[in-house]
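Excluded from the complex is one protein chain; the other protein chains are retained at their positions.
Letters A, B and C mark the chains in the order given here, with residues in each chain numbered from 1 onward.
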Amino acid sequence: MSEYMQAYQVKRVLTHNPGLKSFRFDRVIEAEPGQFVLVWLPGVDEKPFALSGVFEHEIEITVKAVGPFTSQFMNVQPGDWVGLRGPFGTGFQPIEGMVLIGGGIGNAPLRYLAQCLREEKLVFRWVIGVKTAEDLAFREELESMPECIIVSEDGSIGKKGRAVDVLASMNDNEPIIVLAASGPEPMLLAVHGFANTFSPDIPVQLSFERYMKCAVGLCGQCCLDGTGLRICVEGPVLSGHQLQGVTEWDRPHRGPSGRRPQD
Amino acid sequence: MSEYMQAYQVKRVLTHNPGLKSFRFDRVIEAEPGQFVLVWLPGVDEKPFALSGVFEHEIEITVKAVGPFTSQFMNVQPGDWVGLRGPFGTGFQPIEGMVLIGGGIGNAPLRYLAQCLREEKLVFRWVIGVKTAEDLAFREELESMPECIIVSEDGSIGKKGRAVDVLASMNDNEPIIVLAASGPEPMLLAVHGFANTFSPDIPVQLSFERYMKCAVGLCGQCCLDGTGLRICVEGPVLSGHQLQGVTEWDRPHRGPSGRRPQD
Amino acid sequence: MINRLHVNLAGIELASPLVLASGVMGLSASSLERVAELGAGAVTAKSCGLEERKGHPCPAILPFGFGLLNAVGLANPGVDDMIAELRTFRLQSDVPVIASIFGKTVDEFAEVAARIAEAQPAMVEVNVSCPNVAAEFGRSFASDPALVGEITRRVRGRVSDIPISLKLSLQCMSIAEVAKACADNGADVITAINSVGPGMIIDPNVRRPVLANRMGGLSGPAILPLAVRAVWEIAEAVSLPIIGTGGVETAEDVVQMVLAGATAVGVGTAVYTRGLEVFSNINSDLHVFMQERGITSLSDLKGAAHV
Partner (left out) sequence: MINRLHVNLAGIELASPLVLASGVMGLSASSLERVAELGAGAVTAKSCGLEERKGHPCPAILPFGFGLLNAVGLANPGVDDMIAELRTFRLQSDVPVIASIFGKTVDEFAEVAARIAEAQPAMVEVNVSCPNVAAEFGRSFASDPALVGEITRRVRGRVSDIPISLKLSLQCMSIAEVAKACADNGADVITAINSVGPGMIIDPNVRRPVLANRMGGLSGPAILPLAVRAVWEIAEAVSLPIIGTGGVETAEDVVQMVLAGATAVGVGTAVYTRGLEVFSNINSDLHVFMQERGITSLSDLKGAAHV
């Protein structure tokens, strides 16, 4: 694939629940886990989605309905033409002993990372956090993976609690040497905070989201205040080091106009 | 080099006589002997010239003053910027036992062909035809080459006569197995005629000239009537086979308007 | 077997939608024939005027990485010689041949058109992109809808038995408006677009514009999006068949043009960027594209992107 628009027919749709589906396209690409594609739904819009899996002849994205685009995407059927461009941005680097930690739909790219880790026969652990059981995609697959620790905020699946809360006891079990996290920003910052309590810090790879328009580092839409780092080029996966100097944590993100809603 | 315009400073000028000079440019290219470049004299025009030599760090063209462009070119000095594009078109294929036959300035590309033949340690003979002694470029170099047979129409240098007239006796000496010719069209057709008196024909490689504008096979300016072959792409070096079907031998060539002057 | 690539262009049957664009391989019967044999559905001759013109000195045609700049300066052998070439072509080929003409004045357009019609080409294409010598600021005829309408009407008056096409350029405020003026005055076809710009390339060492004419029109893949948009706008404005021209190099480019509203598709600069094989290559790729998607006729795709 490339930055040029190319349409593909949807090969298969996997329905996790009516508002959470995975879509496979007949396409071979080279992509790192954590990298994303732009997905064009003709007549609607084009939005960024991480790859949730790369298979021999197929690539997969997993979409959660949260607004107009993602809701319409739930109607996409096998055979429909969808435009794809990418992969864009930076990926996670698979490392022996890695701990993955995902929140909600943020677990999607970690699924592909886990795939890669397994293929490279690297040991890892994966804390899968969801609000409630039905937010969990690939339930059967994940429940059968010995590496997975599922937690839910309402206790409807796995242990009750938030993913970050598990980290301390995991570290007691066996020291965490590197963390890969993807999910809501507060979770990412909490993971970063946890990693910073150690000396030396635990290296982190954190996948951020910002509103995107070009994904090729041009429009400036996704730049972080303080450093100007572009989430679409230098990110979405950033190291702890790259977080330094950013002045917009915990502030509302800039929208399509470039405006940041009043805090 | 390429089809894109690039300017080079003239490195050296070799004056054979006031109306016949060679120009060297600091440039490494891959080109076959017989291929040509377009030469842009800023403020004047751009015209095709065969490479007369390719050296380790230099390329060379040899220009004879025959009209406005070539006359102005005689004023070009070392250090002047000249635009070059190419190489374009087809080249001669060096073959063991080859006989080269050139008429006047048509000997220029054969000089490069001879260079290649010598480098590949292939045996060859070269009949160099000129009107008169002062039409001969590279006189010292060529007189010292055992492969060269110089003939002039006025007898002022070498044997008196025309280059084609030498062919029959050469063939008696040692059968000619392939002919490469470059020079005025009547000479080329005579060479072709000579080659056709044998059975099977002696294979020929003949370098033609036509008015050119694009050299990239687009404008149609250099197409031969009868077959539509483009001298700038399928030529300038054509085989005897490619001459078949051409209906414009011995007719005046089309000029810059595309018009063929009345015969 | 059906020929999926067949199109009917204003009554002319083409075995392929690909039309050799004017100015490319179009000076002689033989060069046109060569392109016809290599797969063009129709071939257009070089634009000719009343009299022979040598055009500009060289460089007149300049590759620049994404296509060409050209400022040939309407070099042409004159209408008499062109008539002879067209007649020779017609004796030897069944492929439809389109004559192309220009004039320095409205009268001259009408006169050259009438003359070239003697050669009985399949169509007369009227190239209005040349500069209007009478206009301020050296504007081209193509920029003025009223003037293009007038040329159309006058040519139509002299050429009644052969379809006429007006070859438009983007050097105007609204190509749709110009196309309307053509339709209102009797045009059968619109050819769009001519080369774009003009543009200029300056050599950083020589410190001069490289083209002898300083400026020249852009053609080739760089202008494809401009040409597709032009075809789209024309198709919205008039119902005439369009020869969509500009930057076409591949079967997918042809499909874009047809989806935008073209009936046939011009191919010019691709002869340089892709070689003369471009005609047969596009034909076979286009056939496969259509077959794989079960499309039996290009007319099913025509204008289909206007949703």
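Odds and ends about this structure:
We take it that contacts are C-beta pairs under 8 Å (C-beta built on N, C-alpha and C of every residue); 3 or more make two chains touch, one makes a residue touch a chain.
Since this is a predicted model, take the numbers as computed values, not measurements.
Although one chain is omitted from the display, it touches the following shown chains in the full assembly: A, C. When the missing chain is restored to the complex, the residue among A:16, A:118, A:159 or A:213 that touches it is A:213.
Contact with the chain that does not appear here is found for just one residue of C:41, C:163, C:221 or C:241, C:221. Among C:28, C:143, C:263 or C:283, only C:143 touches the chain left out of the display.
Across the interface with the omitted chain, chain A contributes residues 3-5, 7, 9, 38, 40, 42-47, 81, 83, 213-214, 216-221, 223-230, 247, 254-260. Across the interface with the omitted chain, chain C contributes residues 64-66, 69, 137, 139, 143, 172-174, 177, 196-202, 204-205, 207-209, 214-215, 218, 221-226, 228-229, 232, 252, 255-256, 259-260, 289, 293, 301, 304-305, 307.
Throughout what follows, only the chains that are shown with their structure count from here on.
Interchain contacts give a graph that is no line, ring or star and is not complete, per the touch definition above.
As a whole-number value, the distance joining the C-alpha centres of chain A and chain C reads 50 Å. As a whole-number value, the distance joining the C-alpha centres of chain A and chain B reads 65 Å. One simple way to say how far apart two chains are is to compare their mean CA positions; for chain B and chain C this gives 36 Å.
The set of chain A residues touching two or more other chains is empty.
Taken residue by residue, chain C touches two or more other chains at no position, since every residue touches fewer.
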